[in-house]
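Take a look at this one; I'll ask things after.
For this depiction, one protein chain was excluded, whereas all remaining protein chains were kept in their positions.
For reference, chains read A and B in written order, and residue numbers begin at 1 within each chain.
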Amino acid sequence: MGGERAAVIGVGQTKYASTRGDVSMAGLLREAALRALEMADKTWDDIDAIVLGKAPDFFEGVMMPELYLSEALGAVGKPMLRVHTAGSVGGSTACMATSLVQSRVHRTVLTIGWEKQSESNAMWALSLPQPFSTSINAGAGGYFSPIIRRYMMNTNAPELIGCMVAFKDRQHALRNPLAHLHQRDLTFEQVVESPMLWDPIRYSETCPSSDGACAMVITDETGGDAHSGPVAWVQGTAMRTEANNYGGRNMVSPAASEQCAADVFSQAGITDRRREIDAVEMYVPFSWYEPMWLESLGFCDKGEGWRMVESGATGIDGGDLPVNCSGGVLSSNPIGASGMIRFAEAALQVMGAAGEHQVDGARTAFGHAYGGGAQYFAMWVVSADKNR
Amino acid sequence: MRDVAVVGFAQRQEAEIADESEVELMVPLMDQVKKSVGLSQQDIGFTCSGSSDFLAGQAFSFVMTIDGTGPVPPISESHVEMDGAWALYEAWVKLQIGDIDTAFVYSYGRPSRGSLRDVLATQMDPYYVAPLWPDAFAIEALRARLLLDSGKVDERQLAEIASRSRAHAAGNPNAVRSSPKSVADILAEPFAVDPLRPSDLPASADGGAVMILAAGDRARELCDRPVWIRGIDHRIDAHSLGVRDLTRVESAEIAAHHAGVADDKIDFAELHAPFTTSEFLLAEALGLDGDTVVNPSGGALAAHTMMASGLIRVGEAATRIQAGDGDRAAAHASSGPCMQQNLVCVLEGD
Partner (left out) sequence: MSDEVLEAPLVLEYPFTRTTGPVVGAFLTGLREGVVLGVKRGDGSVMCPPLEYDPADSSALSEMVEVGQAGEIVTWAWNGAPRPQQPFDRPFAWALVRLDGADTTILHGVLVDDPSEIHTGMRVDIVWRDERVGQVSDIAGFAPATAPAGSEQPPGSGDGVEVVSAAEPVQSVRTPIRIEYNYTPGRGLSAYLRAMKDKRILGDRCPVSGQVFVPPRGVSPIAGMPTSEMVELADTGYVESFNITRVPIRGRDDLHPPYCSAWIVLDGASVGFMGLVTGIEAEDVTIGLRVKALWKPDDELEMSATNILSWVPTGEPDVVIDNFELVGRVDEAAASEASTDEEAES
């Protein structure tokens, strides 16, 4: 990875909830932005550019809503960019913001991902009518269920692995005060017994629909060195995209996923992914994607992902590769922010600032996002050490 | 700053492209530009595109179009929900880092598919303005009257801009409004949205554009006469119309300053000015004098492909420099109500 070193010096998140009825859209972003600025010890004047990301504009029914957010985000007279790369957008947005620093175009950048899904209905926005065709798909669950089924058959994974992931992430969420779902009394049996929606996906194995925003302040090497608080040094960023449908495509472990991972780990100088990464925040909107991504990202061999889950390796208590200590997408899902939350939570881990869901001694962490028909990927590796 | 050049460009604009999907429209252009510099998609370091879901009437509409690039094996790629000029900017930033030497940029729009006036109303403040459904022409007409009342410009000057655009567009095969019309005839047009006349308004088009960028020596290898991006910058103004000074374009002034427009003589400028009023204001914001030829292509008054019009300005300017029509040009892109957001870049031949 060439160019200027980039460092995360501030992370700010809103409380995630099904409806944030107390704020406007601008108010929602401000909440995250101000918290990030505060942690970074910066003011609006210190920000050179603002990079925003969110999923389709139809969620809020405002075309290019970043235009209306100019006043709220201290952007008047400054550069503002708006990224949209499907579900991976939060990650892609963070990558773009990092690029602005790496390229030395700007010194300090504020980046925010958000979604205010309560303004409409995600199922409506994701299944807009299409003339001449017919809808049998029932949203993302109907799309991803056959892929999960292929994974299960291919690896002979036990049926309840997905439930184990869902239960683990909801337990993790109890340690994260900002998480949307706080299901204190949830039992594993309740997860197993929750209604089957898109067989093999149960209700409890799906993500909620949330309002929320996540922001980061990213600065250059001088800024990172000068910062008195904790710093997460960016060791690598990568994005990959592939076509949705072509003969021979591996939909369970897409080539784009594997190549993106190879790129980002190579930039970070990581050779033993499972051993050298201390905490993982990956995009798991349906529980089965945890074992699928563990394999695709090379944290284990093919067919071993579910065994990692089963063995407890991905849990915060005693696991050697804790995954989604924040509770993950399964516990908070403002779509346009979800990817950035993964990146930001990875940063918080190496900053030692993750509070109750901190992984003890985490030095290097991995953030991950994906979108489209599992065809858009964005990843980063951050470390407490400038020179790993 | 690393030297980055435009090495390939193609565009297509027509009043209406009904029978081709976005990807069907784009794939021949993509293929053509890559062939023109002898690159395959797998040779390219980074790809970035710009488009709008609201314009397409479809969520994640850009996912349909990515197939045109041939992303098998996977490519390093991103997308902005902005005019393609900002996709160009993102690609330029990636090239500045130094890891890659080439980038592929495209954008497109088919405004004929939807009611553009309604679509653009959803771009306004969602609490105070959008619920009234004002259309983009009316919003610009409010600005036009402010300008006329202030005495900064008169109707004849606006008609002269419209007439000149038509004259310039006569030589542009992508123009959709290129019939000559005298200033007197334009002034005789009944108002479309008082005080704007039909010739003051953009000629909406469907289409798209594709560009390849390359850095340093790679640019010279790929192209006999690379057109160098000497400066590029973009800025945004406040959104609320009521708090803005609509008689100037402050964000364009700042962007022009940072892009270095004033550092040397500008031979010609391609300005993304959908209205005659916008062209007047932009010429002022960029500090262009009478020696600069403005919109030799006819500009957005001659063909305005929403989401691609800004990128096309850069492409038009680069094509002209490549052809030897000038040595130094300014290209400009805008977005948002009353050109809230502006990008300016300065292009030079070797």
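As a convention for this text, a contact is a pair of C-beta atoms (placed from the backbone, for glycine too) under 8 Å apart; a residue touches a chain by one contact, two chains touch by 3 or more.
These numbers come from a predicted model, not from an experiment.
Between the chain not shown and the residues B:Pro71, B:Gly207 or B:Gly231, the one that touches is B:Pro71.
Taking the complete complex into account, A:Ile147 is the one of A:Ala36, A:Ala49, A:Leu67 or A:Ile147 that touches the chain left out. Mapped onto chain B, the interface with the missing chain covers residues 18-24, 27-28, 30-31, 34, 40-41, 54, 57, 64, 66-72, 112-115, 117-119, 122, 126-135, 138-139, 141-146, 149, 191, 193-196, 238, 240-243, 246. Residues touching the missing chain, restricted to chain A, are 19-27, 30, 44, 58, 60-61, 70-74, 76, 116, 118-121, 123-124, 127-138, 141-142, 145-147, 149-151, 153-154, 195-199, 243-253 (touch as defined at the top).
Methods note: only the chains that are shown with their structure count from here on.
Against chain A, the residues of chain B that register as touching in their complex are 47, 52-54, 57-60, 62-63, 66-67, 71-82, 86, 89-90, 93-94, 96-99, 119-120, 122-127, 130, 233-240, 243, 250-251, 254, 335-337, 340-341. In the complex of the two chains, the chain A residues touching chain B come out as 1-3, 24-25, 55-58, 60-65, 67-71, 75-86, 92, 95-96, 99-100, 102-105, 125-126, 128, 130, 238-244, 246, 249, 254-256, 259-260, 263, 372-373, 375-376.
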